[in-house]
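In this view, the complex is presented without one of its protein chains, the others remaining in place.
Entry: chain A
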Amino acid sequence: MKKTAPPHWATKLIARFSHPDASEEVQGDLLEMYEHWVRTVGTARASRRYILNVFKLMRPFAKSTESQQYSKTYSFSPVMIRNYFKVALRNLIKNKGYSAINIGGLSAGIAIAVLIGLWVHDEFSFDKYHQNYDRIAKVMQTVTVEGVQYHGEYMPAPLGNELRTQYADDFKYVVMSSFNDEHILAYGEKKFTKTGNYISPEAPEMLSLKMLQGTRAGLKEQNSVMLSEGVAHVLFGVENPLGKIVKLDNALNLKVTGVYEDLPYNTEFRDLTFIAPWDLYVSTQNWVKVALEGEQWDNNSWQILAQINPNSNFESVSQKIKGVKLKHAPHTAYLKPGLFLHPMEKWHLYSTWDNTGNVTARIQYVWLFSIIGAFVLLLASINFMNLSTARSEKRAKEVGIRKAIGSLRGQLIGQFLSESLLVVAFAFVLSIALVVLLLPAFNALADKQILFLWTSPRFWLAGITFCLITGLISGSYPALYLSSFQPIKVLKGTFSLGRFSAMPRKVLVVLQFTVSVTLIIGTIIVYRQIQHAKNRPIGYDRSGLIDVEINTPELCTQYNVFRRSLLETGAVVEMSTSSTPPTHTNSNNGGFEWEGKDPNFKDNFSTVAVTHDFGKTVGWQFVEGRDFSRSFSTDSTGMVMNEAALKYMGFRKPSDMIGKYMKWNGVTFTVVGVIKDMLMDSPFKPVGPALFMVNYGWANVINIKLSPALPARESLDKVEAVFHKLNPGSPFDFRFADDQFAKKFSTEERIAKLASVFASLAVMISCLGLFGLASFTAEQRTKEIGVRKVLGASLPNLLALLSKDFMLLVIISCLISIPLAWYMLNRWLLSYEYHTEISWWIFVLTTLGALAVTLLTVSYQAIRAALLDPVKSLKTE
C-alpha cells in the first residue's frame, strides 16, 4: 500500500499551535488516527477529518503549566534587577569610606565639567538675544603698517552715508554709533553716570530691543532718548517715564520716548543703558558735524553697525566694500586700508587678531577650558573606574557563589553594570546639587550671569548620556573580567589575579597625575606671568592718584579755580588735566618732523596733551632734561618725550634730542625733557613712543594726587565737596589709577584663578583616587606585611615598600608632563611681548610637590597597615 501522509500544512499548524504540554502526544495520536482513518474511510475523508481535528485541537493561547510554576531565569527580569540594586546598595553601605571617595570624587568631577559646560554654552550664546543675530555686522577695517596688520572698528563718519546710498541693495540698515560712553543723566535732583550711546534711529529695530513702553521708533525726533528698564527705574521709580524730560550731560533736555528691557549680560551691548539719537550728537558736537559734512575720510572715530539683507552674505558684501575707504582717502594708501564686515556671531569669541591677521581671541580660552573640563571629568572617571575595579576583585568570592548557585554570565555582567550605573546616578544627582550651590561663586569668579539650564532638554540628554557612558565603561571591566572566573578556582582560594592585572590601573594613575601636574605647572606660570607684569616698572607713581572724567562744560573752563580750591583743602598734593588718564592712551598721530628724520619714515606716536602740573601729579621720572614749568613762557610749546620715542626716532642719547625742535601741524615744539617710559597701555606689551605736549584746551580728565598724610576717604570727601560746589551739574565719579591698572590684568587674573581652582580640584580628585587605591593595596597586603613584621621589618622598611610603587608612578607622570607643559606654556607666553621665562625650578618644585602630596596620601594608609599587630593580621581567615 502506498504510504499516504496527512496534509503537510496541517501538521505544521498543530506542531506550532497545540497545547505546549500535550504537543508531542497530540501530534503522534493524530498521525496514528490518520492512518486508522485511511484504512477505514479512505484518504480523502481521512485528510478532512485530520484537518478538522487539527483545528479543534489548536490551543494557540495556552501556556505551559510548567512555565507558570518555575519562571525561566533571564537577566532582566524585574526581580533580578531589584536584587542587583539591593546588593549594590548593601555593598555601598558596607564600604562607606570607598563609597564616599568614589561618589564624592566623581560628583566633584561632573560638577566641574557641568560648570565649564555652562560657561562654554554661555560664551557661545553671546549676542543671540538679538533676533537678527545672523545678519548684523560691524564694519571694520584692517591697516598694514610695516608688515604688521591691525584690525580696528573705528570708522570715518561719511562712510555710513556712502554704504547706505551706494550699497542699498545689500544693507537693510546702516547704523552710526558714537560708541558706548559714560554720560550724566539727570531727572530733577537725581543724577547718575550711565553708559549710553548716540546711535541712528533704526538701531532699536535692528537690535530687536524688547520695548516695555513706547515704540522702537522713539529716536526719530532729535531731542528724544530711550532708557533701559534699569535706568528708568533708578531715575523715575514708580513714575511713568514716558514723556518726561531728562537732562543729558547737564546740557541737553531730552524727552523719554521709550523704555526697553535691559539687555542681558551675555550681549555686546549689555552696557547700553540709554540711547540718544545720532542726529542730536551731530548737531551738538561740532567736530562730528565737521567730520561728516567736510567728508573727513581719515578721521576714524565712530562705529558703524549694519544689518545685511536676507539675500546678501557677509563675504560678498565684504568684498564689495573692501576698497571704499581707499577710494575716498587715497592718501592713506600706504596703510592699505581694507573694510570688511565682522558678523555679530563672531564679535565675542573671534575679535582679536595677531600681527598677521590670525584670530587669537577668546575662542582660545573657550577651547582651553573645554579641554580642562574634559580632563577633569576624565580624571574623575578614571578614579571611579580604578576604585571600582580594585574593589571588585574583593568580590571574586561573591561571583563564585553566584555562579555556583546558577548565575549566568549575562546576569553577573548585568549586576556589575547596574551597580556602577547606580553609583554614577548618585554622583550625578550630587553634582547637580553642587553646581547649584557653586554657581553664584562661579559667576562672580568668571564675571558671568549664568543660570542653570533646568529646562534644556539638551543639557539633560548630555548629562544622562555621560552617566550611561561612564557607568558602562567603568562597570565593564569588573563586569566582563570578574564574570569570567571559574567558580571552583575562586571558591577554593587558589585564585590569583596575575602579575599584570594591576597594569591598567597603573596606567590610569599615571594619566591622572600627568594631567594634574601639567595643570599645576600651568597655574604657577600664569601667576608668575601676572606677577612679572605687575612688578614691571611703570615710570610714574600711581598711589593716591585719581582721575575724574570731564563731562560738563563747567569742568573745562575753570582750571585755575579748581586747582586753587583743591590745593586749599590740604587733601590734594597736585592737580592737572590731560587728554587721557595715565592708565591708557587714546590718541595716535603721525606727521611729526624733526631734524634728521628719514623722509620715508611713516611715524606714529601716542600723543598726550597735559598741563604744566601733570608731571608733578603723576610723578614721572626724568632721564634727562626738565619738566614743564610756568617760569619758562616758551614751555607752552614745550614737549616731553619718553625713552621709547627717542629710540623710535633713532637717537641713542637723550641729549641728542633735548633742546631740539619737533614740528607738528604747523607748530614747532621744543623738547625740554626725556622721561622714563610710562606704562600707560597693556602691561604685557612694550611701551610705545609717546609725546607729551602742553595744551589746556585738549583735556578729557582731571588728575588728582591725594595727600598721603590723610586717609583716602577723608581726602575724597574734601575733593567731592569742591566738585559739588564748582560743578553742581554732575555726580562726583572718580577712578583710582591703581584700580584702573589692576583692571588690565583682569583677563589674566581670571584665567589664573579659574586655572588654580581647576588645578587644585584635579589634584584633589587624583589624591582621592590615590588614597582609595593605597588603602586597597594596603588591605590586600595585610598578610605580607604581617609576615614581614614577624621577620623583623621596621616601620620605615614597610613605609618604603608600600609607597615605592606609587612614587614611581608619580615620577613617571612628572616626566611626561614636564615637556608637555613646557611646550604649551612656552607657546602661551610667546603671545605676550613682555613675558616671564619658564625657569627650571618650577618643574623641580612641582615634581617635589607632587611627590610630597603622594607621600602624604599614601603614608596614612601605609602607616596604618604597618602598625597593625601581626598576630591579628596573620590570624585573618
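Criterion: contacts are C-beta pairs under 8 Å (C-beta built on N, C-alpha and C of every residue); 3 or more make two chains touch, one makes a residue touch a chain; residues count from 1.
In the analysis below, contacts and distances are computed from a predicted model.
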Hidden chain of the complex, named as in its UniProt record, picked from "Electron transfer flavoprotein subunit beta", "Sarcosine oxidase subunit gamma", "DNA-binding PadR family transcriptional regulator" or "Metal-dependent hydrolase": "DNA-binding PadR family transcriptional regulator"
Selected residue (touches chain absent from view) among A:E25, A:E595 or A:E720: A:E25
From A:K56, A:R458 or A:R713, residue that would touch the chain that is not displayed: A:K56
Where the unshown chain meets chain A, residue by residue: 22, 24-33, 36, 49, 52-53, 56-57
